[in-house]
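Every protein chain but one is kept in place in this view of the complex.
Naming follows writing order (A and B), and every chain is counted from residue 1.
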Amino acid sequence: MNTVAITTVRRESLWSKAFYKFSRDRTGMISLVFVLFYMLIAFGVTLGWLATDWSDVQGGKWEGMSTTYWFGTNMIGQDIFSRAIYSTKTAFEVGLVVALIATAVGAVIGAISGFFSGTWIDEVLLWLMGVLDSIPFYLFVAAIVFAMQESPYAMHVAMISTFWTGSSRLVRGEVIKLRGLEYVEAAHAIGVSELGIIFRHILPNTTHILLVQATITFVAAIKSEVILSFLGLGVKDGMSWGLMIAESSQEVMAGFFNNFLAASVLMFGLVMAFNMFSDALQDALDPRKVS
Amino acid sequence: MEILQYSIRKLFSGIPLILGVTLISFVLMVYFGPDKTYELLGKNPTPEEIAEVRSQLGYDQPFVVRYVDYLRELATLDFGNSDSTGERVDALLARTIPVSLALTAPGFVLGNALGILLALFAAYYRSTWVDKTIMASAVIGMSISFLIVIIAFQIIFASSYGLGWFPVRGWSIGSIGDYFSYVAVPTMATVFVALGYNTRFYRSVLVEEMTRDHVRTAKAFGVPPSKLFYKNILKNSLIPIITRIVFSIPLVIISGSLLIESYFGIPGVGKITYDAIISGDQPVLKAVVGLTAILFVLAQLLTDIMYRAVDPRITLK
Partner (left out) sequence: MPMKFLLSAAILLTTALLLSGCGDSQDQGNPGSEVANLKVYRHAMDQAPTSLDPVQAANVYANFIVLNAFDTLFSYKYLARPYELKTNLAAAWPEISADGLTYTIRIKQGVHYVDDPAFSGGRGRELVAEDFIYSLKRHFDPASRPQGAWLWSGRIVGLDEWKQAGSDYSAEIAGLRTLDDYTIQIKLIKPYPQLLFTLAMGYSAVVPREAVEHYGREFAIHPVGTGPFRLTSYDTSKVILERNPNFRQEPVDIEFEGYDPQRHGFSGVAAIDGLSPPLVDRLEINFIAEASARWSSFTKGDEVQYASIPNEQVDQVLASKRPVTLKPEYAEKYHFAAGIEAGFVFQTFNMDFPEFGYNEDPQRERRNKALRCAINKAYAWEQRNESFYIGLGKVFPGIIVPVAPEFDTNLSTESITRDLAGAKKLLADHGWTPENLPPLVYGTNSSVTARLMFEQFRAWMKELGYPTEKIILKRFATFGDISKAWKESRLPFVSKGWGLDFPDAENTLQLFYGPNGSPGSNDANYRNPEYDRLYELASTMLSSPQRTEIYHRMNRLLIDDCVSITGLARTRIYLWHKDVIAIPDREIVGGFFLRYVDIADTEQPAITGSVFR
């Protein structure tokens, strides 16, 4: 079909251009290497190659840095370095789950909302987004965490249910713009169903926005995890940078900085790399973005 | 007259939002929130005593009755007494909101003012080293967790391991001097964290305006840069800037800053709200959630009216 061919060409050129642009972006490439390195660590932990001793109680109380314990030990003698490394996996898990699902949910709802803009469907969806955005974040998260006390994914669900509105609004705007374009009208004219139009023709043209949005959500999720864990609403079992920082908040005033430093330096590295990666991606993908 | 009519209409159209927010929050707090009953029991309770406490809290009423009660409370702005301390909720809010305002206002204002300022510099010197330095710092600022900043600043500025200039924590205000000393570290932390986000946002708004066709054209026609900047770019950027600021206000007023308040032990509304969440103090939660929703509707109205003040071409419809 003619229209499909046009969209495909359009998309291909966008992606190949973006790829070319990104590969020339030195900051982007360096940050990508960093992100991949972290991802490798996370994989290693998942597969049980790294930091398997994160919960063992082996050392003394608050030991300093040594060749055995690179970052010393914590209050009950656990290896801080292992715990920090293990937490990389937690960060990726939280970040990926939240980013992927929140963006996907946002994309679908945003697309429906945009496609039906002006009708009651759009009104209801807009209302829902407005409502979710107006409930104080911590109340919402706390309520969901309480509601799902049994589940280790309570925090993920809480974040997803608040984070999707951002992507949704963006996609909605984009879809409203696309809807008026000739090829969509053409598809409509030749009798492609509405759902077909949304998912086959409109959504694919918003992927560049979604990709960028997912990276932003990824960072937001990692950062929220730290605060939620500190408040006692976060990671249930396992270890995370947020839990380590919460642990350290009692220690730093007494001059034990190891927990705090290990977690915050590792976390800063990942978030920084991801932020820069996200920027570079945005530069490469968004033709309208001016910098 | 037109504005008044418009405002009333707009306020009415905010009702679905308020209903939605209150309903969802109320469902969450009633069915999923912590059960206050078990905090109000003695050490050795009997099943009858448990039932009595539940009835005192109104937990034995059907949901609909309780929700209608809530709406009535919202309409009359009378939320009764806190289930924790017995204090009147309005007295509680009147006591804590000013503290949170006094605490967050300097950080909010400075964060936005400095953000706009830096964004102006960056946009004005776009693609030069000035711009690049500012934007790189912004990304660094954005990459550090608020919690880390708070802990680090407390160590650096308030503890005996650092400079020890300010009180470690607390809020005991007797004079302007006290105020500055207590608000200093929280403000620095807030500004540090907000600055990166604000600068980036404002810069992108400004740059977008700068690259618009009419600006390019005007430039080509030799309009002096400063005039161009002021007349075309700044004015048009005001709308997104105002929106961002106005919509932050409800959260600044009602949510305060939970992290700052709990970390520094400041008796503001953020801490009160969080304690209410944790202990299931529904009267306080109902008030906080309801008022936040109302403030959001008001913020929407305010931005609409301000748009018109900024740009007369926008009509209120």
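Here, contacts are C-beta pairs under 8 Å (C-beta built on N, C-alpha and C of every residue); 3 or more make two chains touch, one makes a residue touch a chain.
Note that the structure is predicted; figures quoted are calculated from it, not measured.
Participant: Out of B:T190, B:N236, B:S279 or B:T292, which is the one that touches the chain we can't see?
Facilitator: B:S279
Participant: For the chain not shown, which residue from B:F26, B:Y70, B:F153 or B:W171 touches it across the whole complex?
Facilitator: B:W171
Participant: Given the full complex, what residues of chain A touch the hidden partner chain?
Facilitator: 55-57, 61, 74-78, 142, 145-146, 149, 232-233, 236-237, 243, 246-247, 249-256
Participant: Would you write out the residues of chain B that touch the absent chain, in ascending order?
Facilitator: 34-47, 49-50, 52-53, 55-56, 81, 84-88, 91, 95-96, 98-99, 101-103, 105-106, 109-110, 113-114, 116-117, 120, 124, 158-160, 167-179, 181, 183, 226, 229-230, 234, 265-267, 271-272, 275, 278-280
Keep in mind that, in the parts below, only the chains that are shown with their structure count from here on.
Participant: Centre to centre, by mean C-alpha position, how many angstrom separate chain A and chain B?
Facilitator: Each chain reduced to its C-alpha mean, chain A and chain B end up 23 Å apart.
Participant: For a test of understanding, state which residues of chain B touch chain A in their complex under the given definition.
Facilitator: Going by the criterion above, the answer is residues 16-17, 20-21, 24-25, 28-29, 31-34, 127, 139-140, 142-148, 151-152, 155, 159, 161, 168, 207-208, 211, 250-251, 254-255, 258-259, 262-263, 273-274, 277-278, 285, 288-289, 292-293, 296.
Participant: Spell out the residues on chain A that touch chain B in their complex, using ranges where they run on.
Facilitator: These residues of chain A touch chain B: 127-128, 130-132, 134-140, 142-144, 146-147, 219, 223, 226-227, 230-231, 242, 245, 248-249, 252-253, 255, 260, 264, 267-268, 271-272, 275-276, 279, 290-291.
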